[in-house]
Every structure is written in C-alpha cells, then in structure tokens.
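Note that one protein chain is taken out, while the other chains of the complex remain in position.
== chain A ==
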Amino acid sequence: MLVYALVAGLLFGLYFSLVGIGLNLVFGVMRIVNLAHGDFLMLGAFIAVGVSALAALDPLFAVPLAFVVFVLVGLVLYRLLVPRLQGSVNPEMLSIILFFGLSQVIEALTTIAFGTSERSIPSSELGAILAPLRVRLFGDADGPVELFGQTFPATWAISAMVSVIAIGLVYVYLYRTRLGTLTRAVMSRRDEAFATGINVDRVSAAAFGIGLGLAAVAGVFAPFMFGSVTPAFGEDATVTSFAVVVLGSLGNPLGTALGGVVYGISYMLVQTYLSSWADLLPYVLLILILLLRPSGLLGRRVRVA
C-alpha cells in the first residue's frame, strides 16, 4: 500500500504542479492574487469536453487549443483589469476582491450555458493518438499502466507526462528566452525593472496570458483526474492551487513543481492511512508551511537569485 500511495502521489502531484504553476507565475510577476484561477481551469475542462463530444477528437488536441485561447483571453483581460489594479494603493488586496468577483461571474455564466450537471470524458479517449506507443510500452491500448508492479490509470500517467513537459517549457521560457529573462527581472524587482527600461507592462501581459493558458491546459485533464467537472469546480481547484503554490514558494513558479509533488504524495498517504481526514490536507499544509517556513520550500534560494 505504501509503494502504491507513493507512486500515485507522484503522478497526482506532478499534475498538481501544473494546476498551480500558472497561479504562481501571475502572482510572481504582478503580485496579483488570481482567485479565478480555478475557474479558468474549469473552462479548460469544458474545452476538452467540447473537443471530445463535438469534434470527436482525442482530448489531447484540446491542450494547444486551450492554451492559445486562454493566452489570448489573458492578454485581453490584462488590458482590461490589471493596469487599473496596479495603479491602486493596494493592488494585492484589490485583486483578491476583483478576481473573486470574476470567479463568480465565470461560474454563473458557465452554469447558464451548460447547466449544473457533472460532465466528463471517457477515459479511453485521452491519448488515443498515442495508442501505438502505449501498446509498445504497456502492451495495451486502453487499459491501466503498470509501474513498479502496480496498476495505475493511464490517464494519470498521461496527465503527469504532459505536466512535466509543460513545467519544462515554463523553465525554458523563464531561463532560455529573452522574454523569460525579462520576466524574472520583473519578478525579482518590479520597480528596478521598470527603471532599467524594461517594458514591464508587456512582460506582465505575457505572464498573465501564459498563466491563464497553463491553468486551462491543466483543466483539460481535470475530468480524468477528478472524475467529472461542474461549473462549481473552480473554487476547490483554486484552494488546492494556493496550497501547492504556498508550499513550493509563492512567487517562484518552479517551486510549484516541488509543492505539487509534496502535496500529491501527502494526499495519497493521508488517503491511505487516515482517509476521513484527506480533505483537510490543503489547509493543514498551508498552516504548517506558513508557521514553519513562510517563504515556502524553495523560497529563500530563489528570492536571493
């Protein structure tokens, strides 16, 4: 049971790294608390449901679609909302109120459009285009995958793989591109970046768009990781994302990867040995990390860098 919980926790946690990384990118660059993060995740899930139900395509095709759509949505929302927030006396506090309102609006509109019922996608559809690879690796096109002698849902393995790729791409963006270097400069000291002539607005808009795009990509896998989604799904996702982000390090997107894995493994261990208490975990972890290491697991190292 321990080995199963650890491996399941790793797969689950890698996915949660993807869930939280967009939220942390937005906070790191703009110091904006995006309480609608989970709602963008939910919208990504509905894109996947649409791609599967209407176009009869592998939900993996929803990944680039959701990313592009929500990067564009992010750029538009940034222009509409963020400059006014940044001009206020207390942008962090105001952002909480503003994005809470946005979250409510998104949930209400989605409920009107799609109703309140649970929606999901057949598990066998995810990764159907990878069937030859799955047969070669696991000997089965739509069954579970075997790792360390234990069987796990193939959808978990695919979600974890995509999460690793997405986190890798975020790393490449931050550390191997010019825009990424500028982004890190803004994350480090926004006022100094502005003083050195960096177009902070452009960098922030890009980070906001990418943050929302990553949330939507995580959403594509939500119907597989959580069984189903509803328009109300965003609230829980936001809470868990915050736990993951604070655990890793608020303001450090790559710390989120570690936070996600720690969260995932902790969750599965609690579910195995103290199942009734599993849902308290995000809050317990938040309290513990804020008491013992407020900067998060990777906080100091990155802040200094």
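Here is the rule we use: contacts are C-beta pairs under 8 Å (C-beta built on N, C-alpha and C of every residue); 3 or more make two chains touch, one makes a residue touch a chain; residues count from 1.
We take it that contacts and distances are computed from a predicted model.
Considering only "Tripartite tricarboxylate transporter TctA", "Branched-chain amino acid transport system substrate-binding protein", "NADH dehydrogenase subunit C" or "Serine/threonine-protein kinase RsbT", the record for the omitted chain gives "Branched-chain amino acid transport system substrate-binding protein", by its UniProt protein name.
Of the candidate positions A:Thr151, A:Thr177 or A:Thr196, contact with the hidden chain is made by A:Thr151. Although one chain is hidden here, its contacts on chain A can still be listed: residues 1, 4-5, 8, 12, 107-108, 111, 114-120, 122-123, 143-144, 150-156, 225-228, 230-232, 236, 268, 271-272, 275-279.
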